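Take a look at the structure below.
Yeah, one chain of the complex is gone here, protein chain that is, but the others are all in their spots.
Up next is chain A:
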């Protein structure tokens, strides 16, 4: 394979995406290096979710290209399952499997998709549950867990696939303020370990702290981007300034 770690692990080039006649992404380009953490911020409806859903092919694209580890995602020939083993995703609404316990949720994909032996998977799953600080909740069903706990199970569930890249789509937006922190701590741990993370978030303080790079999107384009300090303190575009004045 032609990809090596000195090249972007995820490369988004001039991506265009429409839903019918509604053009949601109008030429977006972002490069992410291995181990980098980037945050995408922007007003509601600006296409943030759409963009990260294109990275693991949950959405198709109408123009441009997205590569993950050098492989074109929107190639008809591409094995979507191979891609999705490399790219983990966590959603705003957790989306755990309600009929499975926390432990089973974490074990499911490695067992059924990777077809790994049960003993190994269980060991790894228990370690992951511990990592997201949910020891003792292994046998609880999602319906018995708080939002923050469910979200941490969802993170553990994604990590169980040993992804190279993690996508987080407003994973704290549905949580109450006290539980937001416990999820953010989990993500921070991950980032510190060198996981490549692409985050859509409304938590500006968190973005500033954890991100290597911040992208501000509006109406399907990237208006402005930069390292957190320069982005937050020296934003120049009036749209960025207005957005920041509202959220900060």
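Operating definition for what follows: contacts are C-beta pairs under 8 Å (C-beta built on N, C-alpha and C of every residue); 3 or more make two chains touch, one makes a residue touch a chain; residues count from 1.
One rule holds in what follows: contacts and distances are computed from a predicted model.
Chosen from "L-cystine transport system permease protein TcyB", "Dimethyl sulfoxide reductase anchor subunit", "Spore photoproduct lyase" or "Dihydroorotate dehydrogenase", the protein name that UniProt gives for the omitted chain reads "L-cystine transport system permease protein TcyB".
Set against the missing chain, the residues A:89, A:134, A:214 or A:235 yield one that touches it, A:89. Interface residues of chain A facing the missing partner chain: 56, 58, 81, 84-85, 88-89, 91, 93, 95-99, 108-109, 112-114, 140-144, 154, 157-158, 161.
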